[in-house]
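Only one protein chain is missing; all other protein chains are in place.
By written order: A and B. Residues from 1 in each chain.
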Amino acid sequence: MLRYVILRCLASIPTMFLVAVTVFVLMRLVPGDPATLMVGDVTQVERIERLREEMGLNDPLLVQFIAWMGALLQGDFGTSFINGAPVLPTLLDRFAVTAQVVAISVLLAAVIAVPLGMIAAWRQNRSVDNVIVTTSIAAMSVPSFWIGLMLILVFGIELGWLPSVGYVSLTDDLTRGIMYLIMPVAALVMAELGTILRMSRAATIEVMRLDYITHARAKGLSEADVLRRHAFPNAFAPTLTIIGLTLGALLGGAAVIETVFTLPGLGRHLIDAISSRDYPVVQGVMLLVALSYILVNLITDLLYPLFDPRVRL
Amino acid sequence: MKKLISASTIALICSAGAAVADPEFGGIAKVAMKSDILGTQPGVDRDGITDTLLHHIMEGLVSYDADVNVQPLLAESWEISEDGTTYTFTLRDDVMFHNGEPMTSAEVVWSWDRWLDLETGWACTDWYDGTEDLEILSVTAPDESTVVFELNVANSLFLAQIANIQCLTAIVHPDSVDAEGNWVEPIGTGPYMLSEWNQGVSVTIERFDDYTPASGPASAYAGERIAYLDAVEFIVVPETATALAGLQSGDLDLVDQIQPNDRNELNPDLVTIHEAPSLEWNVLLMRVDNELMSDINMRRAVALAIDFAVLAQTASSGIVGYNPSTIPEGSVYHTAVQAEGYERDLEEVARLLEAAGYDGTPLQIQTNRRFNNMYQNAVIIQAMLAEAGINSELDVLEWAAHLDNYFNGQFQLSAFGYSARTDPALNYRSVLGEDHPAFQWYNTDAIAMVNEAAVIGDPERRQALFDEVHRMMIEEVPTLNLYNAFTIDVTSNRLQGYQVWPAAKPYLWNVWIEE
Partner (left out) sequence: MKTAILQMRDVTIAFGGREWPTDVVTSASLSVGAGEFHAIVGESGSGKTMLARAALGLLPPGGRVRAGSITFDGTELVGLGSRSIRALRGKKMGMVFQDPLTSLNPSMRIGAQMCEATMLHEKLSVKDAQDRAIDMLARVGIPHGARALGCYPHEFSGGMRQRIMIASTLLLKPQLLIADEPTTALDAIVQADIMDLIRDVTRDLGTAVLMISHDLGLVADRADRVSVMDAGVIVEAGPVDDILIEPRHAKTKALLAALPQGEVKPPQSAQVAPLLHVTGAHVSFAGRKPWPWAKAPHTHALRDVDITLCPGETLAIVGASGSGKTTLGRAIAGLQDLTSGRIQFGDADITHPLASRRRELAREIQIVFQDPMGSLDPRVRVGDSVAEGLRHTKTLSRADRRKKALTTLTACGLDEDFAARFPHQLSGGQRQRVGIARALIMQPKIIVLDEPVSALDVTVQAQVLDLLERLQRDHDLSYIFISHDLGVVESIANRVMVMEDGIVVEEGHAAEVFRAPQHPFTCRLLSILPELKPQGRGYRLVRRQTHLDPATRREESPCPQPTTA
């Protein structure tokens, strides 16, 4: 187990390096110049030149890359072009917000979707199944942007129960923080529910066909016991992978929800940084996203043997 | 009774229910901002949103009124020497910094030294260090209430530059920086003080109780500015739809710069809409060094193919009309001459196209979706060109790429826009110049005339120069002015006294809350 963790960590080093190189090169291939963007439509050639010099953009690419990498290895993510603030602290703040919303959402979605998926599979092709599957597909097909606005319309404006703009951190004020989280979490849960539910349903159907389920029934176990003891652990293992992937993907990409619900999250930070060509921030965010993706997948894989003892790490 | 509404304000209050009542002190207003501020050091880590906020906290010697004329703010008055190179400001003696210290000439000199120091990274040093003719030779304080600026040449733009909104020449207390000279927090003289900056979420400013307003009628950034509100919370709301929802649910009191279409989403009983033309202007740029567009016949053909009145009407939902001039409509220099532009004439277009030997090659119009007006202009122009027999294709770029191409002159046609300039000479200097691809029009006569207008103070002479440059521009067709942009701001019904003005900068003084 420990050996496995060490190996996986070692294996992630080249991945991270590749991400670093790719992001670095791609950002510089994309047209648009950070200095020009900062100056805007005011034609100030000298100022743009001075800014480029300050940002180190006039150095050869390799020199820029080595400088960035060198600092990175010492834990220095550099400073933002736009506001000169160190990249890392902001990054971590933003990440904490996203992680909080995404983790709660995915956990909640899993807690709802996995049992529902199993019930749907258990009652395959009957009315319960049809209702569950149709509803989940409907929720999946609606863009999360739209779900978000509808929630704001209903709960923010019509009913006035929940605040529609702003954000309060859970650590600052728990109850108010929760009020601000309800709608984004609900929107994310609705958007991600379907994927997990369908996986859980498919995996359960797969498992329910196997002889050990019939055998469990032949032993005289109740249907609830059959589902809980025999179907769940086996159907959950593949679902866990999907949950991990969803979590990983959302950690770097909940920008839409963050924008609609005015959450100061990582996705929005990335979008802002890309549109202002804030290279150090974009690079930092991408590295963090890649790292969190790798970590989430590692944790998923470490959890896997709990549900499927055939998998050895 | 304080005079609250500037006599000459252009703002139109569209909604009923905005009856003016007596202002009351108290309350907190919540304002949406599209993105977080970049920093608190004026003119250094700046963008439009940062400027808006910092103008509540810090002030300069002079400032703009609602007609975009320069008015005194921290200065009581000023004198200009005969040769136009010495400006002597007399400071008000009733101004206090947020830390309770009185403002004297020492802080003014200290502040100016800081902004002009290249180390500071202030955005507009080019204007004052000789890069663009003007150079401040010295800023001195002969006594506690007098500051003297020595310039290398006479320059009529000097006051307009120091009143500039983007590069606020804020007078701040030296305690705003630490011992190493690093910026800590703004200790200004504004009606509000910075209270809390919750990064990525919101910025709160609170009333500065020891603020003494300048004399003179309240007018935008100038005159008697009174903070009635206890505090203003600027909340980051990137998505307009969310902001408008928040406005209607009572979570917000002000959303600025919405699109005309967004007005349809609003419940008129819940909000008040404020509209006004602004100083920004929309253009269709044409590269005169492009092979096809270098032919004046071709450029004229494009100009005569467009129905500008309809374009302005459609794109602004009727808020503004065609402005053929580089000078904004609200400016005192915008006269009947400036209103002379092109008249659509499809027969003439056909003749010009033939003269140009146009073979139907599609013109490439660059645009972007970040700024909806630019995109809309491109679409409408494409349709109008097609009616006139000119083929064109839209090249929709990301804003950064579009801007990059503008700056490097890498386009054939470009639906573009310029942000506000506060003097006609500055407007012209945005398009007119040499030695750099970002300039659209190379005409040494016109450049000379604009340079002269930048130096002299005589309004009549200046008007004559601007009129002549406008005529030349219409003749040469280096670029097409479309219409001035417009501002649509929305407030909750409880926010009273709100005004929009041509600089399109929301301000939260002289407004109050009435439940």
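In this section, a contact is a pair of C-beta atoms (placed from the backbone, for glycine too) under 8 Å apart; a residue touches a chain by one contact, two chains touch by 3 or more.
All values reported here derive from a predicted model rather than from experimental measurement.
Considering the complete complex, the chain that is not shown touches A. Residue A:A216 is the one among A:L51, A:V165 or A:A216 that touches the chain missing from this view. Considering the whole complex, the residue from A:F65, A:F145 or A:F307 that touches the absent chain is A:F307. Where chain A meets the omitted chain, the residues involved are 3, 7, 10, 124, 210-212, 214-222, 225, 229-230, 233-234, 237, 307-310.
The rule is short, and it goes like this: only the chains that are shown with their structure count from here on.
Centre-to-centre separation of chain A and chain B, using mean CA positions: 39 Å.
Note for the complex: chain A touches chain B at residues 30-33, 36-37, 39-48, 50, 54, 82-85, 90, 93-94, 97, 148-149, 152-153, 156-157, 160, 163-167, 259-262, 264, 268-269, 272, 275-277. The touching residues of chain B, when paired with chain A in their complex, are 30, 32, 35-36, 38-39, 45, 118, 121, 123, 125-126, 131, 166, 199-202, 235-239, 241-243, 245-246, 248-252, 370, 397-401, 403-407, 416-419, 430, 433, 436, 438-439.
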